[in-house]
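The structure follows.
A single protein chain has been omitted; all remaining protein chains appear in their positions.
A and B are the chain letters, set down in written order, and residue numbers restart from 1 in every chain.
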Amino acid sequence: MAVTEELRALYGVAVKNWRIFLSYRVWMISDIMLGFFFVGQALLIGIGLTGQRNSSALQRITGYSDYLTFAVLGFMVLGFGLTFLSGFVWSVVDELYAGTLEYSFASPMRRITFFLGNVLVRMLLSFLYMAVYVPLFVLVFDVHINPLGFLRGLPVLLLGTIGMIGLGMTTAGIVLYLKDPGPFINILEMLVFALSGAMYPVTILPKPLQLLAKAMPYAPTSEAVRKVVAFGYSNALEELGYLLFISLTYVIFGYLAYRWSERQARTVGLKSY
Amino acid sequence: MNAIEVRELKKSYPRKIPLPFRKVQWVEAVKGISFEVKRGELFGLLGPNGAGKTTTIKMLTTLLEPSGGTATILGHDIRRDAREIRKRINLVAEGERTLYWRLSAYENLKYFARIYYVPKSEEKGRIEELLKLVGLWERKDDLVMNYSRGMKQRLATAKALINDPEVLFLDEPTLGLDVQSALFVREFIKKLVDEQKKTVLLTTHYMSEAEELCNRIAIIDHGEIIALDIPEGLKRLVKGEDAVEIKIRDFPAVKLENFPWKLAVVREDTARGIITLRGQIDEEELPKVVELLVKNGARILSVEQKEPTLEDVFIKLTGRTLRD
Partner (left out) sequence: MPIIAVIEKEFRMFFRYPLRVFSSILVGIVFLLQFVFFGQAVLGGRYSQLLASSTGIGDYPTYALVGYVLWWLSVSPMEAYVWGIRRELQRDTFETNIAAPIRITELLLGLALSWLIMDSLLMIVVFAFGAIIFHISITLSILLKSLPVLLLSFLAFLGFGFIFAGLVMMLKHIGPFAQIFEFSMLFFSGIFFPLRVMPKIVVKFSKILPLTHSVSAIRGIFIGKSYSEIAPSITWLLLLVFIYWLIGYAIFSWAEKVTRVMGYGGY
């Protein structure tokens, strides 16, 4: 059966990715530490500058007075964003450098299966990381997370994730045919970092950067998640509508890029390093 | 004075990093070898992969601390006078990534000229001369990453001559090269010894290469030198005995272990299930060999007499072929 064959292939790709990931155990520790640095930094900056756990200035711009919760939610969206952008793209590019990508692509499996297998494992990992982070943040930093509000935010995060995967696939499809993908991905990562709205509301950015931030799926996800967590769905309809629009757009982009790269592979072939 | 003198040189590798208070197992790679190389000689270390050739070269080029024994290069002790030795020798290491791919050929040589203390007044002339010598002058400004494997090896050879070394170490200089590049490198090595009077120690697992190039050859296996002589002398070990090649089908090579003769698999055609055995078998023994093979299920396709080569020496001494 074609469907079961494809599913078996998907499973194979996922297991391979999982194994490769496990072989970088030490990096996992360093990844998790990174979350602590990030959130810890936010807490200490806040306390060092204001001496308090709440900021009326932040409340005026965003509705959040608890800057730490604000940063934690932002960091989670950013974590998802980086997983589906750099984690995803790097893993494909690494295979390209190692020369194994061509073998995968030469197999009869559909290429989309290869990408989806990769996405699946990253999704699982992101949730695992989150499961580690949330209780630890609550314990260590005394972050106030209302479980109900938090659960309310999850579907929004998933909606945003669709757009992030779309952007990741677009990028992966394109960078495979660049002469030197490394710095290009770095630059994109930094744009995501700066424009994700993780640490600050994007409204404090200059206008052109604000527009760019709005055009990528990260900041809209952060905003919608924060709004829903604090004020519920009915008060966040505008943000949700926009997020839906952005996510769908990137899914279409991702699909088109995938088709393009499929054709490109046949005409110019993959680069060898 | 000999260019290289090696006495009972030993090397064991720790299985893990030998940190203080950590019990570590050690693996013996070189088990006490001795030989000397005269000035102007082209000396070969011939042996299969993992025999200890590269380890020996690394110890002699002061890259690796020996576990026992002594060695001197141009009269200098490899443990005490590492820097003095490094100034007067050079090496071509195994593998193709020993130079900077993101620099051009010219930039690579300029860099190595400086860290090898080549006087500034000679730097330019030396680089130009070397690049012309190895036929890369026309492409001196191309990045090395755009070179073919053969060109990279030629550049590595040029780098190895940058300090006009008295002794040159070449680790598998033709490994993985196409036929033409390998030919170029071999001719080049010959010229270095004949015209520039360099002393060369090379390792190889190609017996034809050793036979063609070397004045003397040491056969090394499992970290020990099992024979050392001029090529003719080594071949005399198998002279008078005939080399026989037997082509058979349907015979698992593992069964050879129980045979009373030293026979080795020299070729394998797995697709058709055919293997070719080779060994020193005299006329009276030959029918017995064939009989035992047949008894073990082999189908004999052909039996041929051959001129003995260095390969036969190795088979006679170890019961295996060099490529095993």
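The rule is simple: a contact is a pair of C-beta atoms (placed from the backbone, for glycine too) under 8 Å apart; a residue touches a chain by one contact, two chains touch by 3 or more.
Since we're looking at a predicted model, the values are computed, not measured.
Engineer: List the shown chains that the missing chain touches in the full complex.
Structural biologist: Per the contact definition above, the missing chain touches A, B.
Engineer: Would you indicate which residue among A:Leu7, A:Ile47 or A:Leu211 is in contact with the undisplayed chain?
Structural biologist: Considering all chains, including the one not shown, the answer is A:Ile47.
Engineer: Among B:Arg86, B:Arg126 or B:Arg154, which one touches the chain that has been omitted from the display?
Structural biologist: Considering the complete complex, B:Arg86 is the one touching the chain left out.
Engineer: With the full complex in mind, choose from A:Ile20, A:Ala57 or A:Ala215 the residue touching the hidden chain.
Structural biologist: A:Ala57
Engineer: If the hidden chain were put back, which residues of chain B would touch it?
Structural biologist: Missing-chain contacts on chain B: residues 13-14, 17-19, 58, 61-65, 83, 86-87, 90-91, 93, 95, 97-103, 107, 110-112, 114-117, 159, 163.
Engineer: On chain A, what residues meet the omitted chain?
Structural biologist: Spelled out for chain A, the touching residues are 26-27, 29-30, 33-34, 37, 40-42, 44-51, 55-58, 60-62, 67, 71, 180, 182-184, 186-187, 190-191, 193-194, 198-201, 204-205.
To be clear about the criterion, only the chains that are shown with their structure count from here on.
Engineer: Report, in whole Å, the distance between the mean C-alpha point of chain A and the mean C-alpha point of chain B.
Structural biologist: 52
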